[in-house]
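Working notes, structure below.
A single protein chain has been omitted; all remaining protein chains appear in their positions.
On to chain A.
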Amino acid sequence: MKKILIAEDEEILRMLISDTLEDGDFSVDEAEDGEEALQLMEKKQYDLVILDYMMPVLTGLDVIRKVRSGMNQNKDVKILMLSAKSQQNEQEEVLNAGADYFMVKPFSPLQLLEKVGEIADEV
């Protein structure tokens, strides 16, 4: 069973993502903001982290930078970034910072599920 962490401040979207992933063979943890996500990563090794870009306390970008700088065991975890902003430069910024995948909001749950499935197979 692959372990997935969802960090998203909008409760409804969090529910949408976790419900989407329900069918697959995943164990899902949820975080309300960047800081909580980091705290969870401190304790557990994940296979995939789904991050929202705009989050309070710590943005998705902050989280990526911290994780990639090796502050916990998830240094090399796969990261999928979700963002409402679709500007090209933002996508680049996120990928440069160390995200592996980028998905624009609003997203299709089925596509997300498919993507997550692919990533899980790779890992």
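Of note:
Keep in mind that, in the parts below, a contact is a pair of C-beta atoms (placed from the backbone, for glycine too) under 8 Å apart; a residue touches a chain by one contact, two chains touch by 3 or more; residues count from 1.
We adopt the following convention: contacts and distances are computed from a predicted model.
Here one chain is missing from view; checked against "NitT/TauT family transport system permease protein", "histidine kinase", "Carbohydrate ABC transporter membrane protein 2, CUT1 family" or "Alpha/beta hydrolase", UniProt names that protein "histidine kinase".
Note that of A:Ala31, A:Met55 or A:Val116, the residue touching the chain absent from this view is A:Met55.
Panel shows chain A; residues 9-10, 12-13, 15-16, 19-20, 23, 33, 54-57, 84-85, 105-110 of it touch the chain omitted from the view.
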